[in-house]
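Here the complex is missing a single protein chain, while all its other protein chains stay put.
Coming up: chain A.
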Amino acid sequence: MARSVTQNRKIINTAAAWAVGLLIFFPILWTILTSFKTEAQAISDPPVFLAFDWTLENYGVVMERSNYMRFLWNSIVIAGGSTILGIIIAVPAAWSMAFVPSKRTKDILLWMLSTKMLPAVGVLYPIYLLFIKLGLLDTKFGLTIVLMLINLPIIVWMLYTYFKEIPGEILEAARMDGASLKDEVLYVLTPMAIPGIASTLLLNVILAWNEAFWTLNLTAAKAAPLTAFIASYSSPEGLFYAKLSAASTMAIAPILILGWFSQKQLVSGLTFGAVK
C-alpha cells in the first residue's frame, strides 16, 4: 500500500522544512540585512530586524576603500583555475580507479580522503617555506595549485563515484569500435558523465571560492581573493560591522547567484545514480 499522507501532515512537514531552511539561511540573511544598516544600528541592542533606515553607504565606503574588482577577478581565476586543473587531473585518475581497479584502489581512495582529515595548519609551515623558495607567495598561480591539491581528493572521489555508475560494457564497446584510450575517455566516458562532472565542478568552485585558510596565509596584496577582502574589514578596533557585512555580501553574492541558477544541476548531480 502506498503511504497516505494527510493534508495536516503535509503542512507540518512543509513548515518544518522551511524552518530548517531559514535557520540555515539566517546568518546569511542577517549579514545581508546588516550591510544596509548604519554602524550604530548594526550593533544596537536589542537588534533591529527590518525597521531601520536602509542605506547603501557601507557599499559606497567599501568600494571606495578597496579595489573590489581586483579581489573578484583573483577569486574567479583561483576558484575556476583550481577546479578546471583538478578536473583535468582527476578524470583520468577516477577512470583508472573505476574501470581498472587494482587490489589497492580502495586503500588509495581512503588514503586520499584521509589527507582531508589533516588540519591544514599542520602543513602550513612546509608549504609556506616551499612557496618562499619557489617564489610563489602572493601569486594567483601558487594559490591555484594549492587549492587544486587541497580539493583534488574530493574531485577524484566524486568523479570515481559517478564513473562507477557507467556500465563498463559501453567502454568495452568503444574499445571494440576502435577507440583509443583517449577517444574512449573523450567521446564516450566524459559526455556520459557530464551531470556528475558538472556538479563536481560546481561544488569545487564553491569550495575554492570560500577557502580562507590558504588564501589568507599565502597572499598579501596582489593575489588576494574575496576572502582576504572580507578579512581586511574585520578589525579589533572601531565600528566595522556594517562595512564588514557589506564586504561579505559582495564576496558571497557571485557564488550565491551561481548556486541559485545551477541548483537543479547540483541536486541532480549529487543524487546521480541514486534512482535509475
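The rule is simple: a contact is a pair of C-beta atoms (placed from the backbone, for glycine too) under 8 Å apart; a residue touches a chain by one contact, two chains touch by 3 or more; residues count from 1.
To be clear about the criterion, contacts and distances are computed from a predicted model.
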Given "ANTAR domain-containing protein", "Putative DNA modification/repair radical SAM protein", "Hydantoinase B/oxoprolinase family protein" or "ABC transporter ATP-binding protein", the protein name in the UniProt record of the chain not shown would be "ABC transporter ATP-binding protein"
Among the options A:V62, A:M148, A:V188 or A:L201, the absent chain makes contact with A:V188
Given A:I170, A:A220 or A:I257, the residue that touches the chain left out of view is A:I170
Cross-chain touch to the chain not pictured, restricted to A:L124, A:L149 or A:A179, is A:A179
Logged for chain A, residues touching the omitted partner chain are 167, 169-170, 172-180, 183, 187-188, 191-192, 194
